[in-house]
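The complex appears here without one of its protein chains, the remainder shown in place.
Each chain gets a letter, A, B and C, in the order it is written, and its residues are counted from 1.
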Amino acid sequence: MIEQIITLGLTGLIFLGAAATALWKNPFDKLIGLSLLSAGVIPLIVMRGYLDVAIVVAILIPISTIFILLLLGRKTS
Amino acid sequence: MSIALYGAARTVLEKETLLKLPFVNVMNFGIAGLIVFILPHPLTLVAAAAYFVGSTLEANAIASAIARRKQE
Amino acid sequence: MTPEFFIGLGLILLGTVSVAWASPKDYLTRLINLEIPAFGLLLVMLSFDEMLALLTFIAVATVSTFIFVRVIGKREEIN
Partner (left out) sequence: MLEEFGRIVVATVIAWILFLSIDIFWRLPQKGGVSGADAIGTAISRHGGDRNGGWMMGNIICSPDASAGTLLAACGVFVAGIPGGIAAAVLVYVGNRICHDKGYAGTSGALIATFIIAGCMQIGFMASDFIAGMVLAILTIQGLSHTHASRLIGYFWRWRA
């Protein structure tokens, strides 16, 4: 019972993040939407029991975000 | 129990302009608590800490990039 | 079927549409939108319990993001 409620909430969060990432225009806003999406995905991985995969995903997502920000900061200068 | 505050954080999250980073931070706290709640295991602590540090680093990078862009 | 499978499928569809018709037609917008189908594929792999595929896919997605960033930077330097 409680797991279905958690799954439903996470589904809402994931689709909210995806729609926000797709619809917002500003690149910083798009990155914030991407962080929403990843926040919905990681508890789903933990619920299946793959803790090491969750650790690797949680470390690698900010690294890719920082790569994109590196391109975005150099573009303005 | 944790779900109620988690839903509150999510609904609060989607208004405001570019100072929506505090709402993202609230949601990160909620998610890090939720991860520990759904599987009590010692490795879960490492997962929650890794997620929290990663999201904090991401927010820091976004905010500093906005600051650098606003300076120029 | 587990709910992760359907979430992943929906995410792949939405992400593909948003990459194909990106709103400002820009490389950066497409690159950020490209992360959405990556998460969708991750969830589909998660529903089939393939652990090694998950680790490999996440590592390759990060490396390919880095390569795309380098390529777009070079191209903007040329123009």
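Convention: a residue touches a chain if its C-beta (ideal position, glycine included) is under 8 Å from a C-beta of that chain, and two chains touch if they have at least 3 such contacts.
Everything quoted here is computed from the prediction, not taken from an experiment.
Counting contacts over the entire complex, the absent chain touches B.
Although one chain is not displayed, chain B still touches it through residues 1-2, 5-6, 8-9, 12, 18-19, 21-23, 25-26, 29-30, 32-33, 36-37, 40-42, 44-46, 48-49, 52-53, 56-57, 59-64, 66-68, 70.
Simple rule for what comes next: only the chains that are shown with their structure count from here on.
Put simply, the C-alpha centre of chain A and that of chain C have 11 angstrom between them. Here the CA centre of chain B is 21 Å from the CA centre of chain C. Under the contact definition stated at the top, not a single residue of chain B touches 2 or more other chains. Contact residues on chain A toward chain C in their complex (touch as defined above): 7, 11, 14-15, 18-19, 21-23, 25, 27, 30-31, 34, 37-38, 41, 44-45, 48, 50, 53, 56-57, 60, 63-64, 67-68, 70-72, 74-75. Contact residues of chain C toward chain A in the complex are 3-4, 7, 10-11, 14-15, 17-18, 23-24, 28-29, 31-33, 35-36, 39, 42-43, 46, 49, 51, 54-55, 58-59, 61-62, 65-66, 69, 72-73, 76. Per the touch definition, chain B reaches chain A in the complex via residues 3, 6-7, 10, 13-14, 18, 20-21, 24, 27-28, 31, 34-35, 38-39, 41, 43-44, 46-47, 50-51, 54-55, 57-59, 61-62, 65-66, 68-69, 72.
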